[in-house]
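The next block holds one structure in the form of structure tokens; read it before the comments.
A single protein chain has been omitted; all remaining protein chains appear in their positions.
For reference, chains read A, B, C and D in written order, and residue numbers begin at 1 within each chain.
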Amino acid sequence: MQEKEWVRRLFKNKAAVVGLIIVLLLIFTAIFAPFLAPYDPINDGTLKDRLKAPSAEHLLGTDKLGRDILSRIIYGARISIEVGVISVGLALIIGTLMGLLSGYYGGFLDSLLMRIVDIIMAFPSILLAIAITSVLGPSLSNAMIAIGIVMVPSFARVVRSTVLSLKEMEFVEAARAVGASDFSILIRHILPNSLAPLIVQGTMSIGTAILDAAGLSFLGLGAQPPTPEWGAMLVDARELLVKAPWVAFFPGLAIMLNVLGFNLLGDGLRDALDPRLKQ
Amino acid sequence: GGNTAKKESKEPKEKVFVFAKSGDPVGLDPANVTDGESIYVTQQILETLVKYKDENTEIIPGLAESWESSKDGLTWTFHLRKNVKFHDGTPFNAQAVKFNFDRWMDKNNPYHYGEFEYYGYMFGGYPGIIKEVKVVDDYTVQITLNTPLAPFLSNLAMPSFAISSPEAIKKYGQDYFKHPVGTGPFKFVEWKKDDRVVLERFDEYWGGKANFDKVIFRTIPDNSARLMELKSGNIDAMIGLNPDDVETVKNDPNLQLLLRPSMNVGYLAMNMEKKPFDNLKVRQAINYAINKKALVDAFYGGLAKPAKNPLPPSIWGYNDEIQDYEYDPAKAKALLAEAGYPNGFSTTLWAMPVARPYMPQPKQIAEAIQKDLEAVGIKAKIVTYDWATYLKKGENGEHDLYLLGWTGDNGDPDNFLYVLLDKDNAKKGSASNVSFYKNDKVHELLIKAQQESDQNKRAEYYKEAQVIIHNDAPWVPLVHSTPPVVAKKSVKNWIPHPTGSECFFKVDKE
Amino acid sequence: MYEIIKKNYFGARVMEKILEVKDLKTYFYSSGKEIRAVDGVSFTLNRGEILGIVGESGSGKSVTSLSIMRLIPSPPGKIAGGEILFEGDDLLKKSEKEMRKIRGEKISMIFQDPMTSLNPVFTVEEQLLEVFRVHKKLKNNEAREKAIELLRKVGIPEAEKRIKSYPHQFSGGMRQRVMIAMALALNPTLLIADEPTTALDVTIQAQIIALMKQLQKEYGTSIIMITHDLGVVAEMCQKVMVMYAGRVVEYTDVQALFKNPKHPYTIGLLNSLPKLSEEKKRLTPIEGSPPDLGNLPPGCAFYPRCSFRKEICSRITPELQEMHDRQIACHLYQEGVNNAAAS
Amino acid sequence: MQPLLEVKNLKKYFPITQGIGPIKGKKWLKAVDDVSFTLYEGETLGLVGESGCGKSTTGRAILRLIEPTAGEVNYRGENILALNRKEMRQKRREMQIIFQDPFASLDPRMTVAEIIAEPLRVFKYEGNIKKRVEELIEKVGLSRSHRDRYPHEFSGGQRQRVGIARALALNPKLIVCDEPVSALDVSVQAQVINLLEDLQKELGLTYIFIAHDLSVVRHISRRVAVMYLGKIVEYGPAEFIFKSPKHPYTKALLSAIPVPEPSFKKEKIILEGDVPSPINPPNGCLFHPRCPSKKAVCMESLPELYEVEEGYRVRCHYIRRR
Partner (left out) sequence: MANYILKRLFQMIPVLFGITFLSFMLIHFIPGDPVTVILGEHASPERAQELREQLGLNDPLYMQYIKFMNNLFHGDLGRSIITHEKVIKEMATFFPATVELTLAAMFIATVIGISAGIIAAVKQYSWFDNISMVGALTGVSMPIFWLGLMLIYLFAQVLGWLPPSARISVEYSVPTVTNLYLIDTLLAGDWAAFKDALAHLILPAVALGTIPMSIIARMTRSSMLEVLRQDYIRTARAKGLSERLVILKHALKNAFLPVLTVIGLQFGYLLGGAVMTETVFSWPGVGRYIYQAIMARDFPVVQGSITIIALIFVVINLIVDILYTVVDPRIRYQ
């Protein structure tokens, strides 16, 4: 697939472009948070300014400690990106490795790795993440590890199934026929051709990771106060629902929009990237 | 029975009183619990020998109709009420009283399972100052003390020393905490964990019939959800109002806001057994660092005052001369530097998982304190556990900075100062003095006060103790709150008791 | 035209037009492009006749047949013009409901791939009975008897038993037999077979062709046989229509076409075939590759590959013209036709 | 003269597992069973048979793209099945394969130049790779400007040319052509066949040409092997087999082919039944359930490949009886 082609296809897909814009906006926000945020996310604000409704001064209102919600959401973008990149990166590396080995070599190794995957998948993923963080101790980094672990199977499976189908493709056999080594086949043929589903899976998974991390933080297992993590910002929201619904509303909206962005982009990429390999 | 069921629901409904609070009971054996959540329930079921008046902590007869003490204050004779029955049908008598006391005081008693903390706190250990409990006749009990104890009667009136049915204790053994049997106006029906405790009127109650057929305690952890339930009429009354919602309640024509007289303290204990809180300067610095006024304004909806003493001002012996550490971050920083922490340090800040009368939003308060501490360079990580674990770990002294509070049980200063700050109660595993503050001078004063029967003299001792405590700064006393009770307008005859809970015997609704 | 009638294999005395397709145009619209999959196709089919349609992959054979069935997926497809007169009525003017009555009963169809053309989750019985149920409102019992009878007829052994089977329990050839049974169930006037043997092995292909011929004789059904195998055409059909890039390039009877191909494409096609009977000699391929319908050159679509091309071919698309024994769309013969008309 | 390739008793059995867990029963699918033939340099051997009869498996087993179960493959007298991995890789220079599916056999993410250069890179080609690639591109009838295009930008016939160029890159002696024209349109098919023939002449290539289209096989091959259920049933010079086939299966196969001449009338032998599955092959002669002229003996024993003439063998009891 020529690179230009899928980019063109991606840009023709309105939903995907919206997704891309959201994702770029998120990245932009994260990078320029100090310039964008009107206030300090942690230290500004006093209890006097507590639970102020949205106003010109505080566009999205203030939270229980009088901190500016907008600023916290802006800084939260950094954490979301961190979570997405680290946990998905972890899952991607381990999962891809497992999938490649399992799919290409098959046999005992395959059975072993796939049983491990089955076992992890036998646990509802959020629950497993909850269990892992509770065992490791509540913190954002442990939450990222836990999310990474529970996402490994999906990567392993995606890679394995593409490898399995690629392995049977005649171009792989052709490479073998011209004497290419296993390693070179894996690197030059299998991996590049598994890239499309991996990119799609990765993009979607970032959304899922942000969502799960927010969930863990909401339960008190992820980011700890005063970290401006979006899910953690909702921890006391239930108590404040009567008086200050905006405390609950905006951070949740931020989560939803960004996850939606990654999902839209992922969907778009799936359609744009090599439809022939889509199964 | 589909038909009968239908009929039943059409007949005049039973009178049910639904009362919601934030936490589930830890257990229902009053002798073995220390938390208000549990005590609110046991107070409906079990009774003590002597009781408080409905509106204050004056002592009136309970299961004992009358009593007298010897001159030296060491021997107390109680004349028990006759024709009183436990809910299981067994009679209440002197043997039952002795059985209960023996169980509490004797660590080797076969029924002494669990910690029985309160007994230890109030009577100085096991057996502590109670020497002996003697059955004089079926309806007369004699209690002998080792040393005089001024607040003895006040202590006995505490819900923890309610008399359980000996037969029930024998029958249920370890599980008694799930099957409390007492003599009170309501008997226990069921406890659905984390959902509800259902009580039913005990028709043979010696004091007459209660107004409600049923009393249901519901556990609704979330404050605003609880309020919404009240507004939608699913519950009759609740405690644990979000301070942020005080205004809403005041403006609601269907609701009434009942104020419970303040007899509590919310505080931040510093574990003096751990570095750097063994350092007085650090403790003082923290006292300077925290903006109590702002906390009180923000988190209590106007229903509280900042605290400067462990004792609430409503209790005699309160030392109003003490000058509080004012909010002064600069001074705090200076003190930290003096103490050898110019760049601050990292520590943990423990926050209660549930709303308490003295601290309705503990996690938020913890975050506010975290922020105050951060401002002087102390990085505090907030730690929280479920309620029972939180208390347990506190008793074990695992914490650094620990949020907690105390609601007076009997209106005696001893109940605050001795329980919360005496070295006798700083024993790991069952500590109620969670800052592990051990000052011999304070101890001396508190014991003297215990043994003195002249209240003025006692007050002097307590005032002196408060000065020392203030200087040693084992705590940051934060707040004395006036905890609101919210009920439907239709609820009548409810007098919130300063001790934090009351029996619903007289309460009624239209 | 007369000659074709005379040579009617079955000697039908009255030439009865069953189907008359006039200037059919079916276009697809995808990624902003208009693909003229069928662009002005006309032909007639008489009762009892077998018409073969040949042409390269993508030349519009299937689209033509699906247009007759009015089964063009829309979007992206659209029948943009023309008439399809079936027994005198224009199918393109019929409502969907009227069409449904015709499909399966009057016109039925067999598809290329018997593996995928049967629904895998229903038994063969269910799929066969459906036809009777929908069109004849027959009770299941009556229908079942007929269905078993049909299966016997298409050569499925132990039909009573096998009828309960699912498609995947049949081999490819058997499945194609089931498809044929289903298509012939209501004795349709017209059967469209879209490459019914391409997916099958040679020996099985021979079985199916024999079966179709035999059944055609018995029922007198008219058949449109779509194939790219000229051998099949030669064996089965009376008339042939050669398509190239959505257009008819040559349309005549079988003998004429094979003996005397006129259109350069047809000639090329026949020459590029290795033949079993002939001595070994170098093949003469058609150079170049089939055109991309989304990107057709102006003029004759075959122009870039044609070995007889003239200047005019690159500019003007030749129309399908009547020549004495055939219709043909080629500038080479345009003059001849004109001349013939003049003389 | 030493044959270029001598295949002796080649077998490839695929294990198929049936049953559950511990009570698994292993069965063998005999995809290729006892196939032998000889091939001289510059020759073409046609391999025909119905789908699933083991043609591709034979081709792949010879190149050790799948490991044969048993047998010998002697390339210039050396049994390549005895070579180790490394030695075998060296041998691949001389033995190449062209695949049926012009879509699946080219890596969609590589340019034509990269695809053709791959074997050169693998074998550390000493010369100028770029030049060699261009040379190959032109040799198979594509233009130099095509070198940086991706496979999906080509038509089927052009793609097949790329595949051929890749196979030619290392100057092989032997090429297995696994149905190289089956997926192509008739009009393009002839182009590729001509190309293969031209290359054979020019470079002295030896082909094993697999096809199910008998007319193509006849056109291109000197010798033909007809396979049925993993076994060769008839093997001999193409003229003989096509003129007067001996095995009843070959006869039926030939007669089943529709001939594009309407006037050509011939007696058709239409075989009964389906191609049996190689998982449960019939006893006796593999062909007997469909054989129009079977005898009792056919149901009992598997006939050998009887040599009818020098280099012409038929697997039929009936032949020997005569």
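The rule is simple: contacts are C-beta pairs under 8 Å (C-beta built on N, C-alpha and C of every residue); 3 or more make two chains touch, one makes a residue touch a chain.
Because the structure is a prediction, the values reported are computed rather than measured.
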> In the full complex, which of C:Ile18, C:Leu45, C:Val131 or C:Ile180 touches the chain missing from this view?
Replying inline: C:Val131
> Which residue among C:Asn46, C:Thr64, C:Ser117 or C:Ser289 touches the omitted chain?
Replying inline: C:Ser117
>> Using the document's definition of touch, tell me which of B:Thr389, B:Ser453 or B:Asn471 contacts the absent chain.
In response: B:Thr389
> Which listed residue, B:Gly36, B:Pro151 or B:Pro221, touches the chain dropped from view?
Replying inline: B:Pro221
> Residues of chain B in contact with the chain that isn't shown?
Replying inline: 1-3, 5-6, 9, 13, 16, 18, 174, 192-196, 216, 218, 220-222, 225, 228-229, 232, 234-235, 353, 384-386, 388-389, 392-393, 396-398, 428-429
> In the whole complex, what residues of chain C lie against the chain that is missing from view?
Replying inline: 66, 69, 71, 75, 96, 100-105, 108-109, 111, 113, 116-123, 130-131, 134-135, 166, 168-169, 179, 182
> When the complex is taken as a whole, what residues of chain A touch the one chain not shown?
Replying inline: 15, 115-116, 118-120, 122-128, 130-132, 134-137, 207, 211, 214-215, 218-221, 231, 234, 237-238, 241-242, 245, 248-249, 251-252, 255-257, 259-260, 263-264, 267
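Just so we're on the same page, only the chains that are shown with their structure count from here on.
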> What chain is the most remote from chain A, judged by the mean position of CA atoms in each chain?
Replying inline: C
> Going by C-alpha centres, which chain is most central here?
Replying inline: A
>> Need the CA-centroid distance for the pair chain A / chain B, whole Å please.
In response: 46
> Counting in whole Å, what is the centre-to-centre distance of chain B and chain D, each centre being its mean C-alpha position?
Replying inline: 90
>> Chains as vertices, touching pairs as edges: which of line, ring, star, complete or other describes this one?
In response: line
>> Show me, using the given definition of touch, all chain pairs that touch one another.
In response: A-B, A-D, C-D
> Mind pulling up the chain D residues that touch chain C in the complex?
Replying inline: 50-51, 155-158, 185-191, 193-194, 197, 212, 214-216, 218-220, 242, 252-264, 268, 270-271, 274-275, 290
> Inside the complex, what are the residues of chain C that reach chain D?
Replying inline: 56-57, 171-174, 201-207, 209-210, 228-235, 254-255, 258-259, 265, 268-277, 280, 282-287, 289-290, 305
>> Using the touch definition from the top, list the residues of chain A that touch chain B in their complex.
In response: 42-43, 46-48, 50-51, 64-66, 220, 224-226, 235-236, 238-244
